[in-house]
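As you look at this complex, bear in mind that one protein chain is not there, while each of the others sits in place.
Let's look at chain A:
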Amino acid sequence: MAQRVSGCPSGVRAAMTAMVASYLVLLSHLAAASSAEGLPSSPNALEKLIVTEFPGASACVLLLHTKGQSGCRGTAEKVPLMYYSDRVRQNGGAGGDVVLVVEEENLPEFLANLASNGSSLAKSVKGGLIVRGKGGKGRPSSFSPADVFPHKNFAPYTDGGYEWNPSGLGLLRTGRAWPPLYVLTEEESEAFREMAEWNRAKGYRYPQYVADLTTEMLAADQANTFECLDKSTCLPIGGYSVASSLPPPTPASASGAAAVDDECVLVLAQVGDSNVFHGLNKGAESSISGMVAAAAAYEAVARSFKDRGVAPSRRLAFALVGSEGYGLSGSRRLVHDLGNASHAIAGCRLSQVSFVVEVGPVGLAAPNKGGAREYYLHWTPGAREANQSIYSAFEEAADDSEGRAVLRTPVGTPGIPPSSLMSFSNHSNIRGLVFADFERRVKNPYLSSYMDDGENYDVSSVYIAAELVAGALVKVAFDGDDAGQRIDRELLNSTVVGLSDCLLTSKPGMQCDLVQRVADSYLTRASLYPGIVSYEAADDQNPNDKTDLVRFLWGYLATRAAGLADLSDVGGAPPCDYPSGKLKCPLAGQVCARWRSQESGSKSKNGRCVAANVQYAPAWSHHLTYTVGKDGYGKWGVNGTAGAILDEIWTESYWPPYTPTALVYMKEGFAYELGLFLAGSALTVCWFYAMGRASRHIAKELKQT
């Protein structure tokens, strides 16, 4: 047997060569363009490849109002994904449980379908993931969850059938909430589309991508605000308005209060709208456009007053009203509080208010044939005739704009459009106007939706509106005694552009200079959601429980009130500890405003004393009561019943930690998994048996030899 292996026999060598050759051929045939993505290098990397999370997605959470629920609640576990368009094609929507992948252009149709009674789709849909196109592409022509006549219940006229917002779907104040819905960011959408395409390519059969959606809400079982506040599973949506009047008080004379009874003109603007998707609350056209125009006008008017040097005959009280998307909560609270004769907003009592100017949506005024932008003045009944001076002030301001703006009076409308001004309708002696970019129908195709963002906003339109409003307000304040002063257009322009950048972008967002100088904020994207109010603070002027945006607006109004030629001069004002501390402002009529000076180091104090009549005003319903029990715990309640209260009193449900979350991963079908398990078990059992037999056989052989 020694020669058996004297060398590899030629046959074996030939076989080996053939094997190597065929292996190389095989490899070259199969090697296609390989990817840069390698095999996962560790269990963590593998897990990231398998499970996709969506940290940037915005969820829809559960809100409640006096007459029902709104928003989303529920969980979905291991539910397969399917495109909405494909689902509707099969059986008109009926079928097994599914999480729908909805392209933005199908979103209005999808939500309307979900909300309609007896929809076959609604029964089987366990959730929805909304994907976005790049740069706002792929949006539907309109998407407005608001009513066709928003705030109809508060209108001062009876024509409730008028369609201010014809594309409105009426989905904000629903009865029952929806299954979990998430809006993905643009980057997440790109990657996610590949997963949905995989499912579609596989014909929606396993192995396919499934989703785990968790939107567990503690108030899911309560039907409305009354029940959930009673069971302490929710908290009221709060928010604050910020108000300031011009000209600011001269510190020495404030204690003397010389001009206590001077006439006030109230200037209103809404801060933020409501939104089905919690984190995307903006309302660029519906609220921010008017707010930016009003705030920029405030600065320009303050500068104009300072330059003029003489106090005007009418005071202007600016109020940036919060929580207006939640049943005009802020303005209704404001009007209710003013009903108390001694209560004043920015130093103006209700008896002093002779007129209200509201700066409504002004971001979509398109140029007409002559290149001028058209703005409309919506007057309350008889207001225009009774206040000719105000009308002429606006007309003159439009003339001053050198053809950039033209003013019109709307024709064919039943009265004022949905606005904060509606809250004043109980006080028929208060007259007012709403300054807006639309006549008979709201120009905004995305009212009260997340699509009302920077893409739906024209900065030039806002600037021209701000110019017009500022010019008109100066004339109104001096009641026609115009010394021919001009509004500082450059300042106005830079403020409008700056505020728009801060509030509508994520870069620089709230980290912009304008915000950071007068407020502390770590946010990038501005959040206009008013937030909940957890307890009734003893001092509602304390900035600690206010949102970043509201604190910024307060600081902005405080520092611009004096109309300084160079804002940096605020740094030269007497220092103080903000918000409170040892060093206070010595004179009455001064407030301590946050000021971030250019000089670094702890030597400079963080606030400066500025003369301003600026204040915070709560924006939640006066029907809400906060009582502290014997155990020291406080509880919110509502003073009144559903039938008697007109206020909508919105609340937000509590939710557990790690909620809401969305996860997507691929799963095999149950048949495959069971088969795999049985095959593996069978394989193992066979091997154990075979090895046992082999072992016994070897032992037997050993015994034989």
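Going forward, a contact is a pair of C-beta atoms (placed from the backbone, for glycine too) under 8 Å apart; a residue touches a chain by one contact, two chains touch by 3 or more; residues count from 1.
The rule we apply is simple: contacts and distances are computed from a predicted model.
Chemist: Out of "glutathione transferase", "Transcription initiation factor TFIID subunit 5", "APH1-like subunit of gamma-secretase" or "GINS complex subunit 4", which one is the UniProt protein name for the chain not included here?
Modeler: From the listed options "glutathione transferase", "Transcription initiation factor TFIID subunit 5", "APH1-like subunit of gamma-secretase" or "GINS complex subunit 4", the omitted chain resolves to "APH1-like subunit of gamma-secretase".
Chemist: Using the touch definition up top, pick the residue from A:Ala94, A:Ala191, A:Val310 or A:Ala679 that touches the left-out chain.
Modeler: A:Ala679
Chemist: Have a look at A:Ile50, A:Ala94, A:Ala191 or A:Ala642 and name the one touching the chain we're not showing.
Modeler: Touches the omitted chain: A:Ile50.
Chemist: Kindly note down the residues of chain A that lie in touch with the hidden chain.
Modeler: 1-2, 4-8, 23, 26-27, 30-32, 34-40, 43, 46-47, 49-51, 78, 207, 210, 665-668, 670, 673-674, 676-681, 683-684, 687-688, 690-692, 694-695, 698, 701-702, 705
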